[in-house]
Structure formats: structure tokens, C-alpha cells
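The complex is shown incomplete by one protein chain, all other protein chains being positioned as in the whole.
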Amino acid sequence: MTKKYDAIIIGSGVIGCPIAYELAKIGYQTLNVDKLPDAGEGSTAASCAIVRAHYSTEDGVAMAYEGFKYWLDWENYLDHAQDEKGLAKYMNTGSILLKSQGHDWRKVQSNYDAVGVAYEEWSVDKIKEMVPVYDLHEFWPIKRPEDPDFFNEPEKMLEGGIYCPEGGYMSDPALSAHNIMRAAEAKGSEFIFNAEVTAVRSENNQVLGITLNDGTEIDAPIVVNVAGPHSYKINQMAEGVYEECNIKTKALRHEVMHCPAPEGYDYLNDGYHTSDGDVGCYYRPEVGNMFLIGSEDPDCDPQEWVDPDVFYAGKETYERNNQLTVEQWNAQTYRCARRVPDMAIPNQPRGVCDLYDCSDDWIPIYDNSSMKGFYMAIGSSGNQYKNAPVAGHMMAELIDKCEKGLDHDKEPLQYTLPHLGRKIDVGFFSRNREINYNSSFSVNG
Amino acid sequence: MCVKHVPDTAATIRIGTDDCIDENITFIMNPYDENAVEEAVRLKKQTIDADVIAVTLGKGTAEATLRSAMAMGADRAILVKSKSSHDSISTARALCAAIQRDGDPDIVFTGKESVDNEGFQTMFHLAACLDVPVVSNAVKFAMTDTTIRVTCEMEAGDLEHIEMETPCVIGAGKDLNQPSYPKLPDILKARKKPLTEIELSDLGIATPASRVEMIKIESIKEERYPEIIDGTADEIADTIVHVLREKAKVLDG
Partner (left out) sequence: MKRVAVLIEMKDGKVKPACLGAISAAHDSDAELFALVFKGTAAASLETLQAHGIDRVIEITSQDGPIQWNADHWARAGIQALQYYNIKTLLGLASVQGKNLLSRIAALLEAPLVMDCTAVNLSEHTAVKSQFSGRAVAEFKTRGEYHLYGMRPNALSAVPSPGKAILEMFQAVLEKSKLRVLEVQQGLSDRVDLTEADIIISGGRGMENSDNFDILFECARPMSAAVGASRVAVDAGWVSHTMQVGQTGKTVSPKVYIACGISGSVQHFAGMKTAGIIMAINLDPDAAIMHKCDYAVCANLFDIIPALTRKLKEITG
């Protein structure tokens, strides 16, 4: 391949696409390579695509709140690019964070105050009025159904919740990545698919380009690792990069369940996205009037770290596609059903199974590396979907500044959120940080 | 009613060296059996004094399917335990023995087929063992006293209206009803409902003279290598018909 690119982005998911888009907007000729056949077909496709503002850190809240501005104004964000597949739709349901021992909701609340997120405090009665199908007893601590105490009768009631009118989900996460790809293409970006990266080439600690599995070599002075669950494998290909990162990423198998809503309850139209730390679940409406139930990864749940290549190739028993385990199906649906006792639980597990790209502290890494020209936006699964457009803009600025001489490791980039006008210390997302114990170590971020 | 614990229809089937499937996959209640359970439970709601019993032959893990049946409304369950696999004849003998030991049933409901072995015949063998009439693929069911009227779906949407007396065996089709799935309180109740376990060997069943033995099994690989069909619309349509008829063998004409 003779064509020269300014930057190669490995991965065309919901973070890889906006990085290309933002780089293209500031004049970079970019190429995204992805081993799958289309944009957003990897772990992005399995994302619950929840858009909510509550995070355990102030910057986390600010970034997520900034992200809203993009989702709400999707067509403008895409600069009215056309997508033959149609546009992903933002569904605003409002978002309830139940006050429970499972969430540090007071911290979230003070973060809301600091960032200026609009919210209301709802009493138990108010929640019951808005969502009559909820049983608002406290079920804490989180247990698995195998635990003999799981079915104990609850005694206390919860305290209430924090309701954000701005909150919801994107109707089709894969489509949203596809939309951004089309927008990037309109700015001159290029994408190739069914192309697996087998080597990241470098010389004298300067990245030179990549090699694909068919032997094709593509050169560029900038290579960005946005490979999702494969991110650690790409870092391992870049000489010295994997070793130098203090924070590492790995692929975590994760399941999301679908259960029919209680009869007579129009959850799809009347329901709220709810973060329920009391039972360790979050749930939102899904087509077919179903509850989509995710896990907040409570300590009692086993974590299954897998090799993404083995998982996606279907070489092990549990592979991609809706092959859920009975144990986790029971754990997640039963927990959610404590809150929603009239929810139907089918005999056949149905839902989504895919991989998270998880960092050691569940906070993503948005950073450069010791190899000149090699950048990474990784460890982002589980809680970064909503931040994707922000991350794209921030990464583009980071790359541009570093290429123009910024020593980000010494003087971390102070990135200004365009809508909120607030500054974020990008060093917070450094690969060299110590594990951040303020993190929730879960999807909550 | 009789239910079966089968691999999830979404699961990938892998065959081990011993011709057994890798059972480290998700198992569920056979989907047609859900219709059978639902119909039995509905009947119980209309009839006083009905006792709905879920029966299965299987390994200890099949308890999960019996619990599902009880969560859907069955009163109790019988698990005939056996580690080995059985053909339709010996399965029917085992179910028949377990059912008769419990008492004489008025109606035995079961799914019209199982989605794993797809033998389509266990209910017929069971009816023969019990010496009662049997129908399969029932899509409508009504009962007055001891008379049962049932509609069965035949080929090409033809419907057959049949009348028979209890006791009888009925194979439930998908259109018989819409199973209502259990709620958590139902699942909790089902954990406490009585489940009787019987070792198959304790039923004293004679070995049948006839049997169907599996001698080889292979899983089908999932890789697909597309073959391009081109030409004019008519040529393409001809090729598609050819594939349907000759390769897939799904056209009757």
C-alpha cells in the first residue's frame, strides 16, 4: 500500500470512530483498521449504551454530562453526515440512582452540585408513584441466589433516590459508531475492515506503522490503540509499551439479560433507567417491552477474564452471541426481580454476552506512551460509551498537542470540555497512574 | 406432564471423544414442554382438585427443569434419575412406570417434540405403555367431564378436530397457548415444592427387546464459505429453488 496516512487508528468502535472524526476535522489523514466487518460490530454492539451522569469522581460526572450535549444533538455532532443505515436515536428515559449502601450516592450528589447537573431528590413515595412496579425495600447486602439468605424478607425501606431528568440510552450502539464513521468519512477519514493487525512496527522508539494479517504494511507516524477487548494484545505488539504501563487492561466476560416487563406496565415508554446498588444491577427499557438488566459487578459475582481471540472465535464453550450461563442469569434476573417482583423470568436465558476491556481500576487510559507516535484509548468498556464523543475530541487534542511537542507525561494536558468550559486534567487517565482507589471498580466508574 | 431438560437452542454443541456432548453448556426446559406445562396449569385453574405433576427422566441436573415447571405452576415433581442416555422406548417405559407408581393420571401433557434428539415419538410410546389414546401437535384443548376435544395441526395448516376420553396423552404444539413465565415469588415457592427422586434401577423396568442405539455423532462446523449465485433474476430464482429442493431438501413439490 503506497498511500500515506497521518494516523492509523486500530479499532472502529464507538471510541475509535470519534477519534478519527476529530483528527480529520483538524486536518489529519486517518485510517481506521478493524478485524470485524463493520464499524461498531465488536464490543460496542453489546454495550448497553446507557447515557447517565452519575460517576464517583467529579471529572467523571463532568465528562459524562458533557457527553450528553453530543447525544442530544446527534445530527449536528455528525455535521449532518448521511448514513444509509439511518441514525441512532437517543431515548431519554430519565435516570434514577437509588440511594443505597451499594453506591456512594452522597459523593455523586456533591459531584452533581459541583458540575451543575440538574437533579431532583425523590422520596420512596415519589419513586413508587413514578414507577409503581418497584418494591422499594432494602435488600442489602448483595447476594447470589445460591446464598440461603437471598430470599430473606426485607425489613427496612430504601431512603429514596436521585433523579436526573437527563439520562437514557442510545437505541443502537453499533449504529451510533457507524454514524460517526460516516461523519468521519465525510471529513476524509478512511476505514478498512476484515483487517487484523499482526504487528506494530517501530524504529528508534518511533512508531512506523502496522502490518496486517495478509502481510500488508501500512505506514503512519501515529498509531492509536482503540482495540477494545484486544487492547492489551495491541499494546504487547508495540515494543516496550505493554511493559511500561503501570495500569494494564484485560478482557472480562460480561452478560446482560433481557426479561419481559410486568404485564400491563409499559416499561418501554414509561420506564426509567435505574442504577440500583442495593441489588447490584442497573436496568433500562429494551425493545419488546423488556427489562435490560446489567450487573454492577458486586464482589460476590465471579469475574471471568478471557482471551478475546479465543472468545470471539468461539473456541471455548461460552462464546459470544447470546450464550448465557444459568448461574449468572439467575443471579442478575433474581436480583432485579427483588426490585421488580412482577417481572417475568423466562426459562430460556436471553440477552447479550460480550467482553469488557477493563483496566485495573476500571478507569480508562487515555494517554500517549513511551513510544513516540503511539497512543491509546483503552480500558474503556463498561462505563465509557456515553463519553465516546468527548473521548474522541480529547484524544485528538492530546495527539495533536503531543505531536507538536507537548510532554504530556511531565506536564499533563489540561483539556477544556467545549460545552461546560470546565478543565479536565488528562493526566487523571494516565497509564502510569497508581491504581485509583476512589474508583467504584465497576461499571459505575 | 412430562418435561425434558435439553441444551439451550442457542448453545453451540460440541461432541467429545466419547460421542457425548459437552454438557458444560446452558440447559433449559424443552420449549414445547413449556406449552405442555402451561396447559396443565391452566386446566388446574379451571378444575377443582387437579394435581399437576412434572415428571422427567434425566441426570440430577434435570431438577432445574422440574423446578421451572413448578415455578410455572406444577404442584410437585418426580425425577427419575439415570446417568445414561435412553432411546424413546426405554424413556417411555421409565416415565410410564414412574407415573403409574404415583397413581393413574387423567391426562399426560408433553411437548410435541424435543429440540435435542428430535425423535418425535416418546409420547406415542408412553401412550402405548399406558394403553391410552394419544394426539400430537395440539393447538387447541378443551375438556368437559372425561371428554376431551382437541385440535391438532396437520400439514399445510390443515386442522384436525379430535374427541377422546381420559386418560390420554397430549403432545403440545407451539400454538396451544402462550406460556406465562414465572415471577420471582413463583420461583421461590417452587424451591419448596415436593420433588420425589427415584433411581431408574428402583423401578424394575425390563430391558426392552428393541432399541435405537446411537453409534456415531458429529457436531456440524459453523464456518460458512459463501457461494455466489448470479445471473438474471429468473436464473437466480431457479438456483435458489434448486438449493431449497436439492441441498436443503425443504420443498415438498
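To keep things simple, chains are lettered A and B as they appear, and every chain counts its residues starting from 1.
Simple rule for what comes next: a residue touches a chain if its C-beta (ideal position, glycine included) is under 8 Å from a C-beta of that chain, and two chains touch if they have at least 3 such contacts.
Quick caveat, the model's predicted, so the values are computed rather than measured.
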Residue of B:Asp33, B:Glu153 or B:Asp186 touching the missing chain in the full complex: B:Glu153
Sole contact to the chain not displayed, among B:Leu43, B:Ala64, B:Val115 or B:Met143: B:Val115
Chain not shown, touching residues in subunit B: 7, 9-10, 12-13, 15, 21, 31, 87-89, 92, 115-121, 124-125, 127-128, 132-137, 149, 153-165, 168, 174-175, 208-220, 222, 224-230, 233-234, 236-238, 240-241, 243-253
Hidden partner chain, residues of subunit A it touches: 36-38, 41, 45-46, 85-86, 171-172, 174, 193-194, 258, 286-288, 290, 320-322, 350-352
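By our rule, only the chains that are shown with their structure count from here on.
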Between subunit B and subunit A, distance of the C-alpha-averaged centres to the nearest whole Å: 41
Subunit B contact footprint on subunit A (complex, rising order): 151, 260, 314, 317-319, 321-326, 329, 334, 337-338, 341-349
Touching residues on subunit B, where the partner in the complex is subunit A: 8-12, 14, 22, 24-29, 31, 34, 64-65, 68, 72, 180-185, 187-188, 191, 222
